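Remarks on the structure that follows.
With one protein chain removed, the remaining protein chains of the complex are shown where they sit.
== chain A ==
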Amino acid sequence: MKPFDYSRLDSPDALSPLGAGKFLAGGTNLIDLMKHEIETPDALVDVTRAGMKEISQQPDGSIRIGSQITNTDLAANSDVRQNYPVLSEALLWGATQQLRNKATTGGNFLQRTRCQYFYDTARACNKRDPGSGCDAMKGLNRFHAILGASSSCIAVHPSDMAVAMAALDAEVLTRKVDGVERRIPASELHRLPGDAPERDHVLENGELIMAVDLPASPPRLQSYRKIRDRSSYAFAVVSAAVALDLDDGRMSNVRIALGGVAHKPWRASRAETALEGQMPSREMFLKAMKEEMSEAQGHGHNDFKIDLLPRVVAGVLRDLTAPERNGDRT
């Protein structure tokens, strides 16, 4: 590992351009990448003792989650389990208990791709080394993107949590080094690769994630489904976070976010629009998802995702809208 200066941030108010460095939260992704010398920061700023450790209800009914809340504590929170179960489920489908105990809300959003060529410093990778090429394009790309990719990068974002956050219309609150704060919709925090795959997200250097807001009155029916190669402890091949209401039997407020398919959590807005106001049926689900997949492109090993995904989403929608389940919940 390359040497670096280490310091601790006492509070977000102490952010300054002088103390700039890479933020260290749980370290479960950053330390790993530093051991591989894929990340080589000159300075680390430990933010785990800078506050931001509360989950609180806001006056407008929304829930504010401090960025230092661990994945374990967020998944176990009773408000989250009751009103935002898709988030609790997504977190629990991720990683292991040991990792979730350290992983934070902020760090989970900003974890980097698991593309094996990104990790292998002997291979070409535009994300790690801009301009070097992309060995995944003609290599082992079973885990790679089918939506929104570019000729420079076909990596996917690996987070489960971020997919649920996108479906819940969560908003990320940040503070820049000059003190300016902003709110970014969770589904717009990450970017598509375009010709700059080295940039995963829209945050500026030194911009700190302070908290995440979950809007009040989320859709009542929610679920997360993850398809993976082992029954525990594996990244998603594909995943889906779905939230909706049923109004006189018709689907409303439909939100679908997909994981394992793009450089960011993918809001399936075409499918959402196609389903809104419709009666639930398998034909409807598949038709809506077919529309969402109209521009999907495989790269060989991952072609199967184009067929798999509509069936995964249809399965979740079927389970959520099944009369027995809906009856249970009212």
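In this text, contacts are C-beta pairs under 8 Å (C-beta built on N, C-alpha and C of every residue); 3 or more make two chains touch, one makes a residue touch a chain; residues count from 1.
As a convention for this text, contacts and distances are computed from a predicted model.
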Name per UniProt, for the chain absent here [options: "3-isopropylmalate dehydratase large subunit", "Nitrate reductase-like protein NarX", "2Fe-2S iron-sulfur cluster binding domain-containing protein" or "Amino acid ABC transporter membrane protein 1 (PAAT family)"]: "2Fe-2S iron-sulfur cluster binding domain-containing protein"
Residue among A:28, A:83, A:126 or A:321 touching the omitted chain: A:28
Among A:22, A:102, A:270 or A:301, the residue in touch with the chain that has been omitted: A:102
Selected from A:93, A:143, A:266 or A:285 as touching the chain missing from the view: A:93
Residues from chain A at the interface with the omitted partner, ascending: 1, 3-6, 8, 24, 27-28, 31-32, 35, 44, 46, 48, 72, 75-76, 81, 85, 88-89, 92-93, 95-99, 101-102, 232-233
